[in-house]
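Sharing a structure below in structure tokens format, with a few things to ask.
Omission of a single protein chain aside, the complex is shown with its protein chains in their original locations.
Right, chain A next:
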Amino acid sequence: MTALLTLPAAGEFEMADINYVAIAPMIVVFAAAVLGVLVEAFAPRRLRYPIQVGLAVLALVIAFAALVLPDADSVTGTTVAGTLAVDGPSRFLSGVLLALGLVGLLVMAERFGGEGPDAFTPMGAATPGSAIESAAARAGLATTEVFPLALFSLGGMMMFTSANDLLSMFVALEVLSLPLYILTGLARRRRLLSQEAALKYFLLGAFSSAFFLFGAGLIYGYAGSIRIPAIGEAAAASSGDLEPLLLPGVAMLLVGLLFKVGAVPFHSWTPDVYQGAPSPVTGFMAACTKIAAFGALLRLVYVGLESTRWEWRPGVVVIAALTMIVGAVLSVTQTDIKRLLAYSSVAHAGFILVGLLAFDITAVGGVMFYLVAYGASTIAAFALVNMVRENGAEATHLSQWAGLGRRHPWVAAAMTLLLLAFAGIPLTSGFTAKVAAFMPAVAHGGLSGVLLVVIGVLASAVTAFVYVKVIVLMYFTAPSGDVGLAQPALLSVVAIAVGVVLTVLLGVVPGPLLDLAAQSSTFVR
């Protein structure tokens, strides 16, 4: 399947060659999502929750099996008329998405033994504060649409990491984003804030999509193809005539993707959306969207734009530096734990960009390892945020976390470990991830790479200060108010345990996963 996407001659239709084994994981996830919609339509209300959770978990497990069982050689290559590429990075990241997606789903499925402390509104369509809403709450309804929505989004994310042409990349971008917009607006408490966040996310997302599309158009004009490898070939063979189309096109494509990873100055949605969305959704979004978006970004710049990187890389270097600085510095003044973690995620996006900009095969592995490490920790962190409650509502203001270490030592200890990982303290996954992402930058990134690493180290020192502030608050400050834990929280505890164990394991014995990431760093072209 190396032929360019060409228009078939009138009257004849050429069937695209599809390697169903290679795209089976995606099909399973999408099929389960569609089934989930049918469940919403036909299953009785009481049964929906167990059916949906079971279906989603089963789908992810089957998809994971379908991903890892086939022999790598038999699935590697481009398929569906060259629109999808199944290769090391896409398979690695799809596997990570499925695994972390499963953990994220567990947190979403957490209902704390009853509908009361549920993170999701009983009825998404009801107007906040309306009679219908309170009736739905009294009836004990639960939003089970979140599971098919999350599956749709996850399928889109997997497709995003495999998309081999700009149009399927755009489709994947929309498929992953639209469910997220809805999920963001489904918080049970502070619903107006949640809906405002959803609307903002939607508007700004649409805005960034427009940039992406515009960029894709310009690049099509430049390369005569929307296939990513073809863009690289066209740039290598370029005579220079169409050069004016290239840079604006590249810049706008990058803007679309940098928006999704939350890079400065396209980050402004992050704190509002992270704060407004239900915490399980925030965790899912922070981990999985970042993985998918960096997957797409890796493919775009390493396959399509590498030969022209000398023209656009300086601009992205500045963006990476700004992302780290702004993310780190602004996290200092945050008083809300979710906003704090949002700015921390901005800073992390900057750290990952440092690795990405090294343009070396070792950097691909480093970036992918970083994504796993950060994703695992961040889902667990938001699961913890979801558990800490005051009068049933999430206690997200930092002052409410004061003295948590004395009342709930295990929760505080787990959060401390995760924060130390975010800070990059050795023997946590955060440290090895930074080593894996920064070392290629030092070795292959030239002067700007070294400079970015220096900024990265300084920024991590600043963020470390922020995290320690939270740790101090949890252990050294007297508790105030009536903050407690929502219980029973078996599913959350499982998710948190997975995150915590991965955080330690990837810090102490990162070898196997680093090896796997390194072996999975070759893109098909």
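Definition applied: a contact is a pair of C-beta atoms (placed from the backbone, for glycine too) under 8 Å apart; a residue touches a chain by one contact, two chains touch by 3 or more; residues count from 1.
The criterion applied here is as follows: contacts and distances are computed from a predicted model.
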{"item": "Undepicted complex member, UniProt protein name, chosen from \"NADH dehydrogenase subunit L\", \"OB-fold domain-containing protein\", \"Iron complex transport system substrate-binding protein\" or \"Na+/H+ antiporter subunit C\"", "value": "\"NADH dehydrogenase subunit L\""}
{"item": "Touch criterion as defined above, residue of A:Phe211, A:Phe359, A:Phe382 or A:Phe523 at the omitted chain", "value": "A:Phe211"}
{"item": "Residue among A:Pro70, A:Gly350, A:Gly366 or A:Gly499 touching the omitted chain", "value": "A:Gly366"}
{"item": "Option touching the unshown chain, where A:Leu192, A:Val454 or A:Leu490 are the choices", "value": "A:Val454"}
{"item": "Absent-chain contact - pick from A:Ala31, A:Ile51, A:Leu245 or A:Met439", "value": "A:Met439"}
{"item": "Missing-partner contacts on chain A, residue numbers", "value": "196, 199-200, 203-204, 207-208, 211, 247-248, 251-252, 254-255, 259, 264-266, 268-269, 272, 311-312, 314-315, 318-319, 325-326, 329-330, 332-333, 360-363, 365-366, 369, 425-427, 431-432, 435-436, 438-440, 442-443, 450, 453-454, 457-458, 460-461, 464-465, 468, 472, 475-477, 509-511, 514-515, 518, 521"}
